[in-house]
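Here the complex is missing a single protein chain, while all its other protein chains stay put.
Here is chain A:
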């Protein structure tokens, strides 16, 4: 990923907007011809949850006044159906039928990139301020602080995974947009926006539910910072030693004091807003599902489908093959084990990384996209660009080249193995599963290495602070 970031920094010099617009144009061109690329039925791109083809089927059934969930085809939200459904049918005269949906996902991608950029910019300023308030700005003067927001946004826009999932006729760009919206809202302190993004993202794909913890930290403590213990020490030191001889120092102690205490007021506001949004969404869903079995049916067909891994068609995750092969009487046990695996790491990560909520968002997204029941490359695209937000902190991450090669290798091998198995009949399911396994391993290494790099970075700052104190 460092490779990406370096390329990105070069691009920055060429101008962010130029490249962003170029990527949008590129997407538009590709989406015009995407019928020929046949990406919409790739298992890497569209899962049973995100496929727009299934959404079109549900819309058709709904038009015949049947439940959109009848027939185990559609497993998404009824609201998304009523928004996107008409788009799948409506045609512009003389244009391909999928164009409107593709346009929508291009817009969603672009907005997400802008939001990522805004988040990144505030992260970079926070980073600089924190270093200054710790009195370490002189030490880091020789290393340039990269504009991680621009780089992350460009990585998001130019990542092949994002491009593929954008033109692949599925809903993951929209799901990503709401995740990013919640992150942006929380980092900018806009509580209604953050809660809206969080509620809609969890409603669409369930897994962003765990993001409530980083969002609370973001609202409570503010943006990513070195451990708070250091601020106490430096505040004390400031109070003893330094005099107010600089312009900056007037605001800085205030800021550091503000970040040290957990602001319960904003968290309570967040929960209030969330409950408003949740009730609003549930009422809307109940209205649209009134004739088709109500909310119970919706929960069963969406979240129930996600949690019980009913569809065993191949994807880039590992659960499909596992549950196709596992003995039936162990099925429930393993379902619980795998889902608890996601939940189990939440608490340790939250304890160790509570001062870095944005990074926590990245880790949670990476873990859930690795362990979720129907992963797609759209999820990977999101967490990879969030990773780039921390170029400054993760500069010393290990194995980054190895991981980069691994990602490239897996994304080349996986379609080949899929083709051999499904289309040619010469391969075997085990080969395809092996690539999925390798992908999971690379994701694990990425998560573990980035977490330990982040911890090492904090340790380094603490060490420098301590040595400065002594």
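Throughout what follows, a contact is a pair of C-beta atoms (placed from the backbone, for glycine too) under 8 Å apart; a residue touches a chain by one contact, two chains touch by 3 or more; residues count from 1.
In the analysis below, contacts and distances are computed from a predicted model.
Of the candidates "V-type proton ATPase subunit F", "GPI transamidase complex", "Ribosomal protein S14" or "AP-3 complex subunit sigma isoform X2", the chain left out of this view carries the UniProt protein name "GPI transamidase complex".
Considering the whole complex, the residue from A:100, A:145 or A:345 that touches the absent chain is A:345. Residue in contact with the omitted chain (choice from A:59, A:110, A:221 or A:270): A:59. From the options A:25, A:83, A:287 or A:324, the residue with contact to the unseen chain in the full assembly is A:324. Taking the complete complex into account, A:456 is the one of A:82, A:233, A:263 or A:456 that touches the chain left out. Within the entire complex, the positions of chain A that touch the omitted partner chain are 41, 53-54, 56-57, 59-61, 64, 66, 70-73, 310-314, 318, 320-328, 337-338, 341, 344-345, 348-349, 352, 370, 421-423, 425, 428-430, 433, 437, 440-441, 444, 447-448, 451-452, 455-456, 459, 463.
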